[in-house]
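Below: the structure, in structure tokens.
Only one protein chain is missing; all other protein chains are in place.
In this document, chain identifiers A, B and C correspond to the written order of the chains, with residue numbering beginning at 1 in each.
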């Protein structure tokens, strides 16, 4: 798993690539929470390079979404590979997390 | 939490005293499982000196009961203080774990 | 007799020790009996551990504030945290009547709180969970 961040206007774009599972998801959680604790409440997750995610990783995303909802922030996902999108659908994430095809479309939503 | 063991015929009597909570329950679990792994499938828990138990400790007892049921063993509790008995009732343990007033009565059941 | 006390803990499991020391004093001062002591202590431990585990998912620097009051033989405790929103009153209870074979290990914490307290209320206010529990100690 690699994580990289980039600020685009008021939005923090977090790109997560590789594999998010039991051993890597704690680092993802810490990274995300440290941004939220610094006041970043507009998060866009660019998942174009995400190859694999299992339930600990899904838990981190759900927890992040809940935390940001509490803080009246916004969280959006974009650019999911088809097989990852499938997993998100199975978990009912589409109902609670907006998912966009491209980074451009997603960024517009924060405007 | 103190744990002490005593063999009475084919029965291993495990006396647990003091407080069983998040920090002490892992030690209780390890002790119990090491006995089961050595082939002790008839366990009597003497809880006459048990003052306090919270959900991690209740989890250990339930897990032990399940393990012994799988192995066709037997697990019985005895001599609970009234306020501890209350907690066990609330958790529905009476339905899955035989509870006896005295050690003598309980030992008879293994015969 | 009325008495108000406040206790603030960090979101770490070890802090339960401070809670226990505090309760020891509180119980002594108000001369509560064994049954009430156990009910209150157990409920607070379950609530606290859940907040640390699920509410903060291991984040250790948050604060959890307990307000204690004993008035007309009712102990009222409110617990405030800024973890993710969680209303324990809306949860379904665990399956406590299932046979052992099919019974899940765990899921007892909130049930223990609800069963042992005489009254619970919850609100989300200023980004905080505020859970108030009451125990009749007459």
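The working rule: a contact is a pair of C-beta atoms (placed from the backbone, for glycine too) under 8 Å apart; a residue touches a chain by one contact, two chains touch by 3 or more.
What you see is a predicted model, and the numbers here were worked out from it, not measured in a lab.
For the chain left out of this panel, the touching residue among C:85, C:115 or C:132 is C:85. One chain is missing from the display, and on chain C it is touched by residues 54, 57, 84-85, 87, 90, 101-102, 105.
Residue-level contact of chain A with the missing chain is found at 21-23, 52, 54-55, 58-59, 62-63, 65-66, 69, 81-84, 86-87, 90-92, 95-96. Annotation for chain B: contacts to the undisplayed chain at residues 26, 29, 33, 63, 66-67, 69-71.
One rule holds for everything that comes next: only the chains that are shown with their structure count from here on.
Taken as a graph of touching chains, this assembly is arranged as a line, each chain contacting the next along an open chain of partners.
Set against the C-alpha centre of chain C, every other chain centre is closer than that of A. Distance between chain centres (mean CA atoms), chain B to chain C: 26 Å.
If you average the CA atoms of chain A and of chain B, the two centres end up 45 Å from each other. Work out the mean CA point of chain A and of chain C, and you get 32 Å between them.
Contact of a single residue of chain C with at least two other chains is seen at no position. Shared interface positions of chain B, i.e. residues touching 2 or more other chains, are not present.
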